[in-house]
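Note that this complex is displayed minus one protein chain, with the remaining chains in position.
Coming up: chain A.
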Amino acid sequence: MSPLALILLCLASWLAIGLIGAFFSRQFVLVARILFPLGALVGISVALAALSAIFTGNETAMLPLGLPGLPFHLRLDALSAFFLFLLGAVAAGISIYAAGYFRRGQGSTPGLQCLLYHLFLASMGGVLLADDAYFFMVAWESMALSSYFLVTSDHRIAEIRRAGFLYLIVAHVGAIGILLSFGAMTGGTGDYTFDGIRTNAPEGWLASAALLLALGGFGAKAGLLPLHVWLPEAHPAAPSPVSAMMSGVMLKTAIYGLLRVTFDLLPEQQWWWGALLLGLGLATALFGVVFSTVQSDMKRLLAYSSIENIGLIFAGIGLSLVFAANSMPLLAALALTAALYHCLNHAFFKSLLFLATGSVLHATGQRNLGRLGGLIHRMPWVAWLALLGVVASAGLPPLNGFVSEWLLLQSFLFTPQLPHGYLNMLLPVAAGAIALIAALAGFAMVKFFGVVFLGQPREEHLAKAHDAGRMERLGLIWLATGCVLLGVLPNFVIAALDPVTQLLVGAGFAQVSASGNWLLLAPISEERASYSGAIFLGGLLAFTLALFLVVRTVFHGRLRRADAWDCGFPLLSGRTQDTAEGFGQPIRQVFAPFFRITREHPSPFDKEPHYRIVVEDPLWHWLYLPLAWLVDLGTRVVGKLQQGRIAIYLLYSFVTLLALLVFTTR
């Protein structure tokens, strides 16, 4: 069986699982304990089939579905296979986790969740397989709609409905952009297959218009500045497996779409596209990371961190475009490898972290960082696995986040070879910005992990928190293993990325693992820079072990437990710790112009002092509210036409008819 057929079968089985779930929607045990694990198995087979397809090359098919005379075209090439691997591998972990996560009597019925969730998975697969604009849009919109209903599964809460609505609006504005972009790319030939677009692709300003529209459309889905506003709203609103799926995989489908359009469908790349993407990506990343450091809601913090990672990926793609437009394929491949690698890494560690927040939420009922703390003693499994995700997300070796950020920085260091004077001067600044972003991401992750899991419990009831169940643990372990393996064995990943970059920019790094030196990653040359996750891990483990033994034997070897913070002050409680707000305060001061802060200081004579601070997104006030006001004004003007009288309505059509008759026959 060919990989494409196998993947199609898998997508069909996802749909079937969803339908069975909807049919037996009240059978909780069937849905949660059988269907979701089955979905995870399907995910693993998608990942395996896609992994083999990365190397076997192109395969096309035609599905006799859709409209008469307009069948669905499918194609499985290295790019879609890579993203399908990502989808399958991450979905497997999340599905297993979801099997343990959904509880009775929470949100909508589990059967409905099961249907929507698997529809969501299958439509993402459809997006990745589509080989014509028609099927692409069908799958894209099914993805948007099913995820909207998943986000609003707790639709009885007004805030969640509002968040879902915002998501729906941004998703549809983006879809319009994508649709128009496809329209611009066909150039009026009416051939909407990707093959047709490749042969008739426009050049000059029409190509640029198509790219800008696609950038707007896919950027809205990915959370690119200034279309990011839905992310921090929708992620906290959605159930945790859904947030994990959206952040881990759905954002990557937007990356996939942008790569497909810029490198595959449009024949010639302009260097300023790359510069634009790079600038937007860096701005997004900086914005996201600065906001993630000041959040007090753990899922919101992770959502902003997703924005940051998407920004980094966009910056990598932009840099790759700059290199590609200047015919430097090897460097373009390096930057693209970094971006793709980061896609994979982010999918793993961000899903892991979102799932961890789900477990915390289930155990404590709290998303607010100010009411958590000390959970490492109550939930050791979740805490240690989340630590792996945190380290990966902070971009520390030996985990996977470091590898891709290191590759990205490496590719930035080659920019002096570019023939553009201004770019040569500006790109080192961008490299500096990436270093700053990575550092701030580390800060945000320390805050996340430290406030939730370390220290003392800030509330009484946290003592009763329970660890994650068996299924949940399995899902977390799956994703954490992915993080470790991706970090320790980068050469295999880069070798697997070689067909993708060969397809897109015509160069790759297959030789890094072919040389037999699988331990040491040195993409350009060993003299220049090299890194080995495995050696680092080994060294780290050896050092830790040695340190442990030394402390154990040389030092007194006794373990003494005493009250925390007990430095002679008798009246200290769990509340006497650095809060989430306090921890983020330095960043809030340094980056004050980024925020829109409203603060209420308590009066010194207040018996029950309250300190309130609200940090808002200034773009909301500068861009979205004026836009909403304009739309409101416009509809009010148009609303004057609505008189509620039938005769008036008839008169409108009559006058239109007359005007058309008189003016068109002239």
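Here is the rule we go by: a residue touches a chain if its C-beta (ideal position, glycine included) is under 8 Å from a C-beta of that chain, and two chains touch if they have at least 3 such contacts; residues count from 1.
Here, contacts and distances are computed from a predicted model.
The chain absent from the displayed complex carries the UniProt protein name "Hydrogenase-4 component E", chosen from "Hydrogenase-4 component E", "Alkane 1-monooxygenase", "Heme exporter protein D" or "Lipopolysaccharide export system ATP-binding protein LptB". Within the full complex, the residue among A:Arg26, A:Arg560 or A:Arg645 touching the omitted chain is A:Arg645. Those residues of chain A that touch the chain absent from the view are 644-647, 650-651, 654, 657-658, 661-662, 665.
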